[in-house]
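Complex shown without one protein chain; remaining protein chains in place.
By written order: A, B, C, D and E. Residues from 1 in each chain.
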Amino acid sequence: MLSYAILIACALICCALALNAWRLIIGPTTPDRIIAVDTMYINSIAMIILLGLYQGSAIYYEGALLIALLGFVSTSAFCKYLLRGDIIE
Amino acid sequence: MSLFDHLVIFPVLIPFFIAVILLFPSLNNAINKQRVLAIAANVLMVVVAFVLLFKVKQQGIQVYALGDWSAPFGIVLVADAFSVLMVCLSAILGLAVTLYASAGEDKTGAFFHPLIMFQLMGINGAFLTGDVFNLFVFFEVLLIASYSLMIHGGGKQKTQANIHYVFLNLIGSSLFLFALGTLYGTLGTLNFADMADRIPLLSDNELLITKSGALLLLAVFGLKAAMLPLHFWLPKAYSSTSTSVAALFAIMTKVGIYSIWRVHGVMFGDQAGELANIALPWLWPIALLTIAVGAISVLASQSLRVLCSNLVIVSVGTLLVTISVNTVQATSAGIYYLIHSTIACAAMFLLAGLIQQQRGKAEDRFVVARAMPQAGILGFIFALLAIALIGMPPLSGFVGKALILQSVTNASQAMWVFPLILGAGLIALIALSRAGTSLFWRTNGENTTALKGHPIQYLAIGLLVVLLPLMVIFGGPVSDYAQLAAEQLKAGLTLQQLNEVAQ
Amino acid sequence: MTVLIEVVVSVLLVFGSVVMLIGSIGLAKFPDYFTRLHAPTKASTLGVACILTASMIFFSIELGHLNLKETLISMFLLITAPVAAHMLAKAGLHYKVKMTDSTENQHLAKKAYLHKNPDDA
Amino acid sequence: MELVYAICVGFMTACGIFLMLRGHTFTLVIGLTLLSYAVNLFLFASGGLTIGAPAVLSSNENYADPLPQALVLTAIVIGFAMTAFAVILAMRGRSDLGNDHVDGTEPFDRLAAEEKS
Amino acid sequence: MDKVRNFSWFPMPYHSILLWLVWQILHDFSNGHMVLGAVFAIVIPWIVAPLSEKRLVAKSHIKVLMYTFRLLVDIVVSNYDVAKRVLQSNRSLKPAFIAVPLDINAPVPLTIFASSVSLTPGTVSVELSDDKKWLYVHVLHLEDEQELINLIKHRYEAPLKEIFGC
Partner (left out) sequence: MYYFWVPFLPMLGIIVPLLTDRLSRSACALATALLPALALCLIFLDLPAVFAGQVFSQSYEWIPQLGLSLSFRLDGLSALFSLLILGIGLLVILYARYYLSEKDNMGRFYCYLIMFMTAMLGIVMSNNMLQLWFYWELTSISSFLLIGFWSHNSDARKGARMALTITGAGGLALLAGIILLGQVVGSYELDVVLNSGGLVKQSPYYLAILGLFLIGAFTKSAQFPFHFWLPHAMAAPTPVSAYLHSATMVKAGIFLLARFYPVLAGTEEWFVVVSLTGLFTLLLGAYTALFKHDLKGLLAYSTISHLGLIVLLLGLNTELAAIAAIFHVMNHAIFKASLFMAAGIIDHESGSRDMRKLNGLWKYMPITATLAMVASASMAGVPLLNGFLSKEMFFGETLDQSILGSMSWLIPVLATIAGAFSVAYSLRFIHDVFFNGEPKGLTKTPHEPPRYMRVPVEILVAICLLVGILPQDTIGPLLESASLAVFHHALPEYNLAIWHGFNLPLMMSGIASLGGIAIYLNRKHLFKFAGMFPDIDAKVEFEGFIQAGVKWAQKVTDKLETGSLQRYTFCLCFFALLLIAPPLLDLETTKGSLPSIPLNGAVIVAAILIIAGSLATVIWSHYRLIALLMLSLVGLVVSITFAYFSAPDLALTQLSVEIVTVILLLLALYFFPQITPTSKNRPSHFVRDLAVASLIGCIIGSICFALMTHPLDSISEFFLANAKTGGGGTNVVNVILVDFRGFDTFGEITVLGIAALGIHKVIARMRLSMQTKDFNGRLWAKDKYPLLLGVVSQSLLPLFLLISAYIFMRGHNLPGGGFIAGLITSIALIQQYLAHGVDWMAKRINVSYHYITAIGLAIAGATGIGSWIFGRPFLTSWFEYVSLPWIGKFELASALVFDLGVYFTVIGATLLILASLGKLTTKERLTVGER
């Protein structure tokens, strides 16, 4: 049952990712695209956790952790860029 | 293991540690201390390189297994006659360049001495390594150092030339990795000797894929070596960068040539079974075209540094010829010529710097300008270098040229090589005699304001120039050594031999 | 692994991913920028937390000892997601993105914008 | 699986190379980054693809080829250093030459200048 | 540096504890890691201390926990709310901006407050006025403006005010 659940979850997250990609591509504004990428970061955390569950391996945990940390940095950098142009000032 | 047993890695580690030391606060801001340390380090490197050379000559090939892991699992440094010779050459150039720059050029931008050291580390590593991925790493070390050095002193031209140089080489690096992936994917190993052992055992399909990878490497090395049609970056890059950097760069193309020799001349050389000499059909026309186009550009050159850059291209073509001829004799001729052309071109670049310094706005362009305050000594050095670069006696150029011509025994080859090499010599003669007459003889008035050369600059040039007649006077021993290097190179090294030597 | 735990883990997984999918649907279908901004907060809070909890339970059983590592990710997300959303909202304001006409109090958006861009009055 | 992977690598390579054939430094940097992704994936795949067997020793029997991974790691770091340098150099180019064309002049500027003269 | 800080073994005691705990979470509580974690829990604050500003200290730890719990519950509840909105037609949405007047203005409580607002699906903190008197919030579906403002102030701002005493 668990493996089915994982597969279902995986499929759902894949759909979510596809929808994010759709938003990323149609925009229409740059902030929209940044939201899309940000959401993709979060969805990929789920994806990696699911991968770890599927393989029964805890080795992917750090990947998820890192995405959580870095996704934030990336999004705030992009936003800062939109607001100020100069992200380190 | 005594310290002496670690000698092979010294040419890599000395510049590394000196560079790192130079970055620390107490030295980073004290240019005079930096100079002293850098010069001392370079002298030490020359000594080490020559000690290593004699060691190799007496005891044979030296292998240094890094991390105590034997080949093919660990990385090994292989000091054979050829690689050690190249290390000596780079040490000499490094010393000359450091001396020259210590007259003041090192102050025109940050981190000059550390970067030169890193550059030397990269060059020496590339010469010594026996591992193809490690070669990539050292290529990158020397490239990134050269990117940084090329812009030393600043100026629009440098930036412009550097952009071209950097982006082309970045693509080159990507191609290098594609090629490495391909070779690893079929051969399953990275050690030169092990790869050479495995190449003849490849099956049909893998054979063709490996061939693709190997030929892709040719493009990569060719870009570094500035062979046609990948030479475009060179004239602008070498002629716009600062004097000492340009002089050091004289050996950079030779790194490409060296790698072609190692990989396509030996690994995919005579013993490679079905993949034997796959690069030769390409190298022949390329070599001849490189000479031809280089020579045409030499004739077209309007300033001394551009001229000298184009002479570098001609020398690359000439070396490719010796690779293409693919005999021990040709290889040894090529090695002799390589030393000669590197030293002569480097010295000419340094001289061009002095000339530029003394001619004011006219720089080194072939136009009428006021006379240089030190025209006499500069003219004398120019004449010597011109003679060497043209390939006329009594300096080493003629020995190299004659050796190469002698090595072309096959009539159909000779029909192309003789006229091209001799013709290129003639064009160099025409161009350099025009250059010399307009730089030194077509003058109007005296120039008293120009900056005279610093004695240390003359010392640097003299160090290089004096080698040219020495290479003729001691032509016997030098060419004997080149012969030894060529024999070792051509004989190749199996993994078993490598590991036996390492013990 | 007991069936109960398996059921719990499975339910958490499916529930979490449904929440995340809903968030992404929102991102895809909502009419304007500010409404879309609400979607990722959904995904990054409840959705991912469920999946992480599932993973936590699963590995605690699998490895035979307590495994709380995944809480760390949740914690990070709880701290960072609102700030990311805030930054995105600021960017949206700055960009003067189009809002659906049905949005109430649009003057407040303009007012907020003028706080940070007084020159643009 | 391998086919899809290869197609992706090929496609990224093509995109990267195409961007590197453009005329503005920033575009080139983006192309370079894309190209290095492709290079890394290519180098990584040279030892074959393995799922669910990281080269971390445990009771497993089967492991992914660790060597290409180590090579790719080195390549990533070097690629980062190179990209960083390229970006800064591109900026320097813009500062020194006044525009961000790789040749230091916009081609249409050059054309306009030719027409004028 | 503004002024030379006096050296202290535990410049950030809360952080030290948190770091130690996190280290244990990451390493599944072994003896060796308790020691190593302690080392990092002490050393990292030394490094970081110069980079952090004056810290507020929570008055009541119980209230902190209660606040956290309430927030988590709210997240779950409002998630359900928003899920409905997502699956309904766009036309039924009534998005709006609201301006929440602020009583707190210290950076940390303010941040926690704004974050709490954003964390509960359906509301996002958009902008803080320069004078820190207003928080502009975007609401996905607004039924009654004043009620929502009151709710936010009551549920989040009031407890924070108590916790930090400002």
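Following the convention adopted for this analysis, a residue touches a chain if its C-beta (ideal position, glycine included) is under 8 Å from a C-beta of that chain, and two chains touch if they have at least 3 such contacts.
This one's a predicted model, so the numbers in the text were calculated from it and none came from an experiment.
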item	value
Candidate in contact with the missing chain, chosen from B:Leu37, B:Ile209 or B:Leu459	B:Ile209
Positions on chain D where the hidden chain makes contact	1-27, 29-31, 33-34, 37-38, 40-42, 44-58, 63-67, 69-74, 76-85, 87-92, 94-95, 100, 102-103, 106-108, 111
For chain A, the residues touching the chain missing from this view	10-11, 14, 17-18, 21, 24-25, 30, 33-34, 37, 40-41, 44, 47-48, 51, 59-60, 62-63, 65-67, 69-70, 73-74, 76-78, 80-89
Residue numbers in chain E that touch the chain omitted from display	1-2, 12, 15, 18-19, 22-23, 26-27, 30-32, 35-36, 40, 44-45, 47-48, 50-53, 107-108, 110-111, 114-115, 125, 128, 132
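Basically, only the chains that are shown with their structure count from here on.
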item	value
Other chains in touch with both chain B and chain D	none
Partition of the remaining chains by touching, absent chain C: A, B, D | E
item	value
More contacts between chains, C-E or A-D	C-E
Centroid spacing, where centroids are CA-atom means, of chain A and chain E in whole angstrom	22
Between chain B and chain A, distance of the C-alpha-averaged centres to the nearest whole Å	49
Per-residue overlap in chain E, given as positions that touch at least 2 other chains	none
Chain D: positions in contact with at least two other chains	none
Touching pairs - complete list by chain label	A-C, A-D, B-D, C-E
Chain D residues touching chain B - in the complex, by the definition given at the top	16-17, 20, 25, 28, 32, 35-36, 39-40, 42-43, 45-47, 67-68, 71, 74-75, 78-79, 81-82, 85-86, 89-90, 92-93, 96-97, 102-104
Of chain E, residues touching chain C in the complex	22, 25-26, 28-29, 75-76, 79, 82-83, 85-87, 90, 93-99, 111, 114-119, 121-127, 129-130, 136, 138, 140, 142, 145
List of chain B residues in touch with chain D within their complex	133, 137, 140, 144, 147-148, 151, 154-156, 159-160, 162-164, 166-167, 170-171, 173-174, 177-178, 180-182, 184-185, 190
